[in-house]
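Sharing a structure, written as structure tokens. Questions coming.
Every protein chain except one is present and positioned as in the full complex.
Labels A, B and C are assigned to the chains in the order they are written; within every chain, residues are numbered from 1.
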Amino acid sequence: MSIQVKFFASLREQIGLADSIIEQASTADEVWAIATDNAERPDNMLVAINLEYAKLNSSVSDGDEVAFFPPVTGG
Amino acid sequence: MSIQVKFFASLREQIGLADSIIEQASTADEVWAIATDNAERPDNMLVAINLEYAKLNSSVSDGDEVAFFPPVTGG
Amino acid sequence: MAIIISEQIFDPWKLISKHQQQSQLASQFGATASFIGSMRDFNDDHEVSQMVLEHYPEMTQRYLEKLEADAKRQWPIIDCLIAHRVGHINPADAIVVIACWSAHRRAALDACNWLIEELKFKAPFWKKETRNDSDVWVEHNTSG
Partner (left out) sequence: MAIIISEQIFDPWKLISKHQQQSQLASQFGATASFIGSMRDFNDDHEVSQMVLEHYPEMTQRYLEKLEADAKRQWPIIDCLIAHRVGHINPADAIVVIACWSAHRRAALDACNWLIEELKFKAPFWKKETRNDSDVWVEHNTSG
């Protein structure tokens, strides 16, 4: 099993990591815990699985791309 | 006393008159009756006195410009 | 704040762009909302080959100035442009241009929306369409 993990913007800077690959996880929350070595989860953090918004308890599968990022501020 | 009267668009064509000057009237309704020789008043007709929307029973004074026109269709 | 009433065809985007350059307010506004009404070649299931736009010149100018002033009282808009064609108009020509500039988006969007509704239902313009070979006064605007 291989899951691609991405962090963006202020979260990327806080974690000190843009990309990571982890080998085992069943939910986005577990992906976070493993990839960040159990860093605290920001309250307003957003999660996307395979480019679609998801929840922390959404399940993940082999080959998924899981992204964590702060509230968006475009436009 | 002198009142300038104007008709626009379909109303101008129905009345067959663009401009007129009448000598005596106390309300816009009277201006209409005199200027059009008592033509029937269209239900949805609009009235302006001195470039501001007014009512048929609004009073008119010497030197006023009174305009009659159908519903507007700009934009 | 500007009002343009034009018998000549204009490019709506160039008109807005030019107004914005001349106003020299760039970097003060964060939002620009615009609406452009243009002539279609059909209306209410009729083909329309051309159109004449009549207006009440003195009242038009005054009414559009009043609309801009009213919009500025209701929303914190920094600048505003209203342009309207009169006279002979061909399909695809721009008929009306409204643009509003503000610091944040809500004011520009809401003012622009309000201005086009007010203009369509109150500003003294009248359209006469040429349908096939007959000229027909448009009786009322579409509700939206």
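Details
Here, contacts are C-beta pairs under 8 Å (C-beta built on N, C-alpha and C of every residue); 3 or more make two chains touch, one makes a residue touch a chain.
Computed from a predicted structure; not experimentally measured.
The chain not shown here is in contact, across the full complex, with A, C. Across A:Ile22, A:Ala35 or A:Ala67, the single residue that touches the chain missing here is A:Ala67.
Seen from chain A, the chain kept out of the figure touches residues 6, 8-10, 13, 48, 51, 53, 67, 69-75. Contact between chain C and the unshown chain involves residues 11-14, 16-17, 20, 26-41, 91-92, 103-109, 112-113, 116, 120, 142-144.
The rule is short, and it goes like this: only the chains that are shown with their structure count from here on.
In terms of their C-alpha centroids, the spacing between chain A and chain C amounts to 48 Å. Distance between chain centres (mean CA atoms), chain B to chain C: 26 Å.
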